[in-house]
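Contents: one structure, followed by commentary.
For this depiction, one protein chain was excluded, whereas all remaining protein chains were kept in their positions.
Chain lettering (A, B and C) follows the sequence in which the chains are written, and residue indices restart at 1 in each chain.
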Amino acid sequence: MNTQKKHWKDKLHEIIYEADTKAGKLFDVILLYTIIASILLVMLESVESIDAKYHNVLDVLEWIITILFTIEYIARVVTVKKPFKYICSFYGVIDLLSTIPKYISLAFGGIQALVALRALRLLRVFRILKLVRYLGASNALLKALKASRVKISVFLFAVIIISIILGTIMYLVEGNQSGFTSIPTSVYWCIVTLTTVGYGDISPITPLGQFIASLVMVLGYGIIAVPTGIVTAEYAAQTKNEKQTPQSNISLNSKCCLNCLAENHKDNADFCYNCGKKLHR
Amino acid sequence: MNTQKKHWKDKLHEIIYEADTKAGKLFDVILLYTIIASILLVMLESVESIDAKYHNVLDVLEWIITILFTIEYIARVVTVKKPFKYICSFYGVIDLLSTIPKYISLAFGGIQALVALRALRLLRVFRILKLVRYLGASNALLKALKASRVKISVFLFAVIIISIILGTIMYLVEGNQSGFTSIPTSVYWCIVTLTTVGYGDISPITPLGQFIASLVMVLGYGIIAVPTGIVTAEYAAQTKNEKQTPQSNISLNSKCCLNCLAENHKDNADFCYNCGKKLHR
Amino acid sequence: MNTQKKHWKDKLHEIIYEADTKAGKLFDVILLYTIIASILLVMLESVESIDAKYHNVLDVLEWIITILFTIEYIARVVTVKKPFKYICSFYGVIDLLSTIPKYISLAFGGIQALVALRALRLLRVFRILKLVRYLGASNALLKALKASRVKISVFLFAVIIISIILGTIMYLVEGNQSGFTSIPTSVYWCIVTLTTVGYGDISPITPLGQFIASLVMVLGYGIIAVPTGIVTAEYAAQTKNEKQTPQSNISLNSKCCLNCLAENHKDNADFCYNCGKKLHR
Partner (left out) sequence: MNTQKKHWKDKLHEIIYEADTKAGKLFDVILLYTIIASILLVMLESVESIDAKYHNVLDVLEWIITILFTIEYIARVVTVKKPFKYICSFYGVIDLLSTIPKYISLAFGGIQALVALRALRLLRVFRILKLVRYLGASNALLKALKASRVKISVFLFAVIIISIILGTIMYLVEGNQSGFTSIPTSVYWCIVTLTTVGYGDISPITPLGQFIASLVMVLGYGIIAVPTGIVTAEYAAQTKNEKQTPQSNISLNSKCCLNCLAENHKDNADFCYNCGKKLHR
């Protein structure tokens, strides 16, 4: 590899993987819009009346996006020092899966499951949304959610146990004629009611069933307070901490190690904290 | 312009644009009731059975309100020093649009879209509700909402992404027979479920679909805690700040510059903070 | 009035109007159960199948309760020093209205509106629930609700304005075929959606309508945070204050002035704080 080519590769790496330079930001914004456009395509194609009318237009647009994604994928593989590591990484797999559906449909014909594959493109949004971090907005929020993760899991687990017990009771009380055909269906109804969603596809008709349902609703109304209380308290604690140590999340940037793809290097870092290789610029 | 006429204009300006004098408050209250009456008229007219019976009465009342609004609009234009600026301002346009529907229908006949134009009158309420500010009630609330705006936007954006992913999965799982006819419809269903609205016009019927729906509901139940946590923490912080600096929002009044329409002058202000012109009284 | 009779009256007054003695508490508990029984009677009578079967039993029970309430009403009038003041007071009117429905039906036959009159008995529960205050439970809660009353009113007013604007838009977008038959109906739908109730009796069917509905839901999901934030912050402030001044709500008892019916006298009070008359015991 000669020096000039390496330079060109480094530049491309910076544009594709980072968001500190103007070109890098532009690349991210264009990629974001391409991904959104590709998602809209998948959605529109699923609407029968639109697909019948504009099938050819949608097909051409899908090809354009597939080609753009192909170019991007090749560029990503080329500019990374350890291509195999990228290909096997989470985003590497997502990028590949986002690119290939059209090629597969060319070989095997348009099968339903490809829609799911194309919908995976949405996950790519999250990579670009590392940008969101720099808004500094969701940082305390994420910390609060992380801190309350275990507690909310325990709470949701309790909700599920309550749903199973109450669902079984309702199955015995209501029986088949009002839609409570089996225990799983009754549990489903119980979750629908406890979370105050209330479709109404299944609803109790016997007086006793309606009485128990009322208890379930009031219970659901009462326990919705619990996750809210947890998140609020944790979030309030986080924001208080943040004000006391305001420097904590300023020094992060969007630099990305050429060697091991590690992120969140400090601004004044010269070497990767993960693999020890010298960082680009 | 002679002195007396100017005096008359100034008085009218004070009555129409401000709410510190008795006459000004009376004007605002009458205007508020006229606007509410005009909204009720639009609503009643849309009910077919009422419109069929009382069409003439409603028509006469609408003419009365139109004439009142016309007089008010002319008075506003006349008393302001820079009428063109007022006409082009947000409330100037709203005032005009609130006044003209009946004249348009006279020229072109009663078209449906005029209803929307008349509903715009509701926006006029907000001008009078600057009065609400003086209740001192919603001040900390507005600050809290402003402070949590970015965070809630990020959160709602995450909700939309989750809805699209889960909606696509449900479209693949449920298929046409239970109403999940296209991905946009499925995403609509997912938002209906995640926000715990739950119409029941579309609801899953396959066991797997019901299982995923249950997960969506429990998820929705869990994440409703997030915006609540944000607003609560911010609001608590705002009220704490407010108690420490209680003078902060006392000195505002409802004075309004005759020249540039700027508001929120300090009580002891003699010149407009915006254009530098001397303030009336 | 001789001394003994006065003594007897005073004792009865203490039993009926206060809850500090054993007999007073017992009276309140019996009254509470009688009221609950009378409410259950009204409810059961409204169920056609039960009324057809047990009409006579329900009728007899209603007569028993009516007689009990009559005795209680007479006792209340007799033991109070200013009977006319009691009769005209809020609870005096409620007590009378709770007693007379059966007598009226005897004179004019069973008319529908009497059911409403009998349901008023439920309001009597609140008098007895002054007992709840002594649990010390809802005191900080009531203060918090009182402190946040204005703010929540402003908030609910904003919700109603938003509902009218969005309801009008939905009326124009959806039209008659999906149930949006008039603007009031659309506004009703909008409140149903914004509060995440979601009956599903009216639901949008056009793509644009479903899109706007999604926005309404996400909006409703976001703004549910506001009243919660207000109440939480105020309640947290109240509980903090309470801990700093723990004596504030201990000294209240259930004594009640024989003369003016004023309540919440201090434990060591000898004279009514309201009318200056000597308090009984």
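We adopt the following convention: contacts are C-beta pairs under 8 Å (C-beta built on N, C-alpha and C of every residue); 3 or more make two chains touch, one makes a residue touch a chain.
Just so you know, these numbers come straight off a predicted model, no measurement behind them.
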Legend entry - Omitted chain - touching chains that are shown: A, B, C
Inset, instruction - Over the whole complex, note the residues of chain A touching the chain we left out. - result: 150-151, 153-155, 161, 164-165, 168-169, 171-172, 181-184, 187, 193, 196-200, 203, 207, 210-211, 213-214, 217-218, 220-222, 224-226, 228-230, 232-233, 236-237
Inset, instruction - Kindly note down the residues of chain C that lie in touch with the hidden chain. - result: 39, 42-44, 46-48, 112-113, 115-116, 119, 122-123, 125-126, 132, 135, 137-138, 141, 144-145, 152, 156, 159-160, 184-185, 187-188, 191-192, 194-201, 224, 227-232, 234-236, 239
Inset, instruction - Could you please point out the chain B residues that touch the chain left off the display? - result: 196-200, 228, 232
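By our rule, only the chains that are shown with their structure count from here on.
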Legend entry - Angle of the C-alpha superposing rotation, chain A to chain B, to the nearest 5 degrees: 90
Inset, instruction - Mind checking chain B against chain C and telling me if their interface is mostly the same residue numbers on each side, over half, or mostly different? - result: different
Legend entry - CA centroid of chain A to CA centroid of chain C, Å: 47
Legend entry - Gap in Å, rounded to a whole number, between the CA centres of chain C and chain B: 33
Inset, instruction - List, in ascending order, every residue of chain A touching at least 2 other chains. - result: 196-200, 228, 232
